[in-house]
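Note that this complex is displayed minus one protein chain, with the remaining chains in position.
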Amino acid sequence: MRIGVLTAGGDCPGLNAVIRSVVHRALTGHGDEVVGFEDGFRGLLEGHLRALDLDAVSGILARGGTILGSSRLERARLSEAAKNCAELSRRYGLDALIPIGGEGTLTAARLLSDAGMPVVGVPKTIDNDISATDRTFGFDTAVTVATEAMDRLKTTAESHQRVMVVEVMGRHAGWIALESGMAAGAHGICLPERPFDPADLVKMVEERFDRGKKFAVVCVAEGAHPAEGTMDYKKGEIDVYGHERFAGIGNRLAVELEKRLGKEARPVILGHIQRGGTPTAYDRVLATRFGWHAVEAVHRGDYGKMTALRGTDVVMVPLADAITTLKRVPEERMDEAESVY
Amino acid sequence: MRIGVLTAGGDCPGLNAVIRSVVHRALTGHGDEVVGFEDGFRGLLEGHLRALDLDAVSGILARGGTILGSSRLERARLSEAAKNCAELSRRYGLDALIPIGGEGTLTAARLLSDAGMPVVGVPKTIDNDISATDRTFGFDTAVTVATEAMDRLKTTAESHQRVMVVEVMGRHAGWIALESGMAAGAHGICLPERPFDPADLVKMVEERFDRGKKFAVVCVAEGAHPAEGTMDYKKGEIDVYGHERFAGIGNRLAVELEKRLGKEARPVILGHIQRGGTPTAYDRVLATRFGWHAVEAVHRGDYGKMTALRGTDVVMVPLADAITTLKRVPEERMDEAESVY
Amino acid sequence: MRIGVLTAGGDCPGLNAVIRSVVHRALTGHGDEVVGFEDGFRGLLEGHLRALDLDAVSGILARGGTILGSSRLERARLSEAAKNCAELSRRYGLDALIPIGGEGTLTAARLLSDAGMPVVGVPKTIDNDISATDRTFGFDTAVTVATEAMDRLKTTAESHQRVMVVEVMGRHAGWIALESGMAAGAHGICLPERPFDPADLVKMVEERFDRGKKFAVVCVAEGAHPAEGTMDYKKGEIDVYGHERFAGIGNRLAVELEKRLGKEARPVILGHIQRGGTPTAYDRVLATRFGWHAVEAVHRGDYGKMTALRGTDVVMVPLADAITTLKRVPEERMDEAESVY
Partner (left out) sequence: MRIGVLTAGGDCPGLNAVIRSVVHRALTGHGDEVVGFEDGFRGLLEGHLRALDLDAVSGILARGGTILGSSRLERARLSEAAKNCAELSRRYGLDALIPIGGEGTLTAARLLSDAGMPVVGVPKTIDNDISATDRTFGFDTAVTVATEAMDRLKTTAESHQRVMVVEVMGRHAGWIALESGMAAGAHGICLPERPFDPADLVKMVEERFDRGKKFAVVCVAEGAHPAEGTMDYKKGEIDVYGHERFAGIGNRLAVELEKRLGKEARPVILGHIQRGGTPTAYDRVLATRFGWHAVEAVHRGDYGKMTALRGTDVVMVPLADAITTLKRVPEERMDEAESVY
């Protein structure tokens, strides 16, 4: 068979591990050919592709980024293309396509699949918010980076009797904040799923200082926001330089806490550090397994589906299931995290 | 309530995270008292215990080892003790006991439970070979350490056109070898579950050299062994200094490959580095969740059980289930790993 | 002898290693007594001190922060105190004082020394800008943290064809930016020592894109600033929230480059992550040596001096020399760094 592979959407540690695994399994296990499209769906539409042999994927397992490049999806152009996707497959001699990407990519994958292209998707998001799979690769790396940063910040906060507000990724779901906050022992965790009251954070900090613990670390997801009426904050507010970012919740919350507490509070915005660089061992294994199972699904003709982790197994789930609901942090997980600071 | 906690068996990153979580949840969530027994069951039998308050567990989340100490179980003494465990509970005013440990500890926990003591176990093994739970804490840390070591060894092997044989932990189950081998892109993986033929490794190395890849890394579990008749090797053989260790499979396999290949092959025995030090973020989260759920189980009176991960949930399973069968690497997982080198 | 030790000023990885080394050398090597003053000079003035024996410093070598706490210096109170520092020494039975700190602390140390107190200083700054010593501990850790962050950012920048502007510490001297920028292979490095022209950065980025390298990383010290007339920027400008920080050079430069290049440019402000957490091996060794030599200087009566690294030797230099001139990055070091992007 001749299998195409592409990566689309934001950077995510483990993309290269999937590509490598697809190539290894297809070539070594089945004697297939694999071609890689460059810069996501754009490569597919514009005909930028190259053959991927064992040498092409040598040494990429531990490397961040994607050797194929990526780009944001232009939905309109893709819909157009879907109409004659039979022609697309013919043009490249493709028997199947394995797109690796997040919600947008998987929606596109479904569009192509519905139009008749043999597609097997591989889900990717550092946010871990795809409901059809227990975990996505990239997430463990993001949590690890955020945890290491907070480990470092704790000693500095302690030496200076300070509050640190650490903003981590997570626009719609707070998984990174939840798990890195738990792993680092953050004293407050603010998630998009549960609007927070700054007064609770103030109370927590004051109780800690009363106990003789003269510092605190608050971990806040970029998508977290105060409960109605508890703090003067408008999401997406534009700052004086025309940039929303400098007025993000991390910076704003630090200012607010400093004002209310009368103690130093400093923001740290981790930003893109969380999504780059070498993947953790966990993410390399998961990405490798996803690649392997995607090729197996192709050979079984199990199209219109994507790989998913369920317990310890990698299974195939319909693309439709992947993109209907966002996986948000459930109440119980928030309760678990609350009791430990 | 007054809850006892103890750690028994080998070192495992995450033990302190469990202890901390038990104390936090019990004190903050329920207003309980917690006492820690020192050096495992020995502390219980000999009355070495101390109260654990929030300060006692401050700063231990990221620390390896166990603040309570550990010791190997003396089965006979414990059986003796089980007979009058009502007396033991009374002596310390215990309402429940949370023992954290591996197979031996959980067997002991069951013994006490059967004898009437209110017990909730927390499973612990870096080997990940307890069948009732998807994962155990400590395992991810061990895999991470082994992966980082192999990442480093690959460049050295490559520069010198050498074969590296890396021995990792795993006496009865090959999980660490499987996952670290996959994560590091080892070219051969030898597990206790599937006796290997050195000739296959020789063939793999030679094919790699033929392809112009002038090095190879073989990851071997300490419990792996050659298939009958394929290599002169007797497990547990004693070397000239009276130590089995120096004649372990890692050292022996390197000697064998060097002889057969006529190329340098060097053994690296990772040993205890894998089981010490700060736990990964993954293990800290899992350990913290296990501690939280153990306390909840105590408060529900859900005794004779242990915490377990199933998918994304922490559930309670009977202690009996935990210790009947060893969780070994299934065929499919080995197949996944084989195709990627 | 009875030796006092204190830490003052900002957090710096290696402080605990110095304290530990002072205690070990004084107790084990000389049979001295050591007391630690809490929260810097405040502890000295207000009588907050505690005996430090071997157990008190057990396990702190690898820990960030300072077990003694720190505080900013209140110069006026100290000058007052210096007048009767003989009385201070008598009150605590002190034979010598070892203050560990940065420029302010060393100035204070000199004040006390001039007033007759037997003082041996230990220099500390992550900025590496004390001219009397080749290196200070804490610096290597800060460079390492910044380098690892840029390593991660490079793959993300590459996948998205983006410019990343990374702001690192260094208000008056650009050592951290210089060495982390070199170590990470940043494509532009902006230091306080050499005002930059944004047009040069624009040119560099465009040349890289022309060469097919579709990303760039710029490493900028927090104290760097554009050359007169090259960019609309006023250091210390206050943003709409009353915080200078959000209008720092990192954020501002990213906005500027994005505007001029017509490409995405994202700021990452590393902030306090650089000064917390476990010290690197290099910093632990240097800190340990400084502590050892400070005790030896006390026993030789070599007062009014501080420890300094010169080549491979630790030597004693007059406190006066330490604080007269700031060690800035020399021209040649900037030339070395420029040629490698």
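By letter and in written order, the chains are A, B and C; residue numbering begins at 1 in each of them.
As a working rule, a contact is a pair of C-beta atoms (placed from the backbone, for glycine too) under 8 Å apart; a residue touches a chain by one contact, two chains touch by 3 or more.
Keep in mind that this is a model prediction, so the values were computed, not measured.
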Displayed chains that the missing one touches are B, C
Thinking of the whole complex, not just what is shown, which of C:1, C:56, C:115 or C:183 touches the missing chain?
C:183
Quick one: say which of B:29, B:59 or B:277 touches the chain that got left out.
B:277
One chain isn't shown here. Among C:58, C:84 or C:325, which residue touches it?
C:58
Which listed residue, B:29, B:65 or B:195, touches the chain dropped from view?
B:65
Of the residues in chain B, which ones touch the absent chain?
10-11, 15, 63-66, 69-70, 145, 148-149, 151-160, 164, 239-243, 245-247, 251-252, 255, 266-269, 271-273, 275-278
In the complete complex, the non-displayed chain touches which residues of chain C?
20-21, 24-25, 28-29, 54-55, 58, 61-62, 134-135, 140, 143-144, 146-147, 151, 179-180, 182-185, 211, 213, 280-282, 284-285, 288-289, 292-293, 310-312, 336, 339-341
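Note that in this section only the chains that are shown with their structure count from here on.
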Can you work out the rotation angle that lays chain A over chain C using Cα coordinates, in steps of 5 degrees?
180
Mean-CA-position distance for chain C and chain A (Å):
34
Where chain A and chain B are represented by their mean Cα positions, the distance between them in whole Å
29
Scan chain A for residues touching two or more other chains and write them down.
151
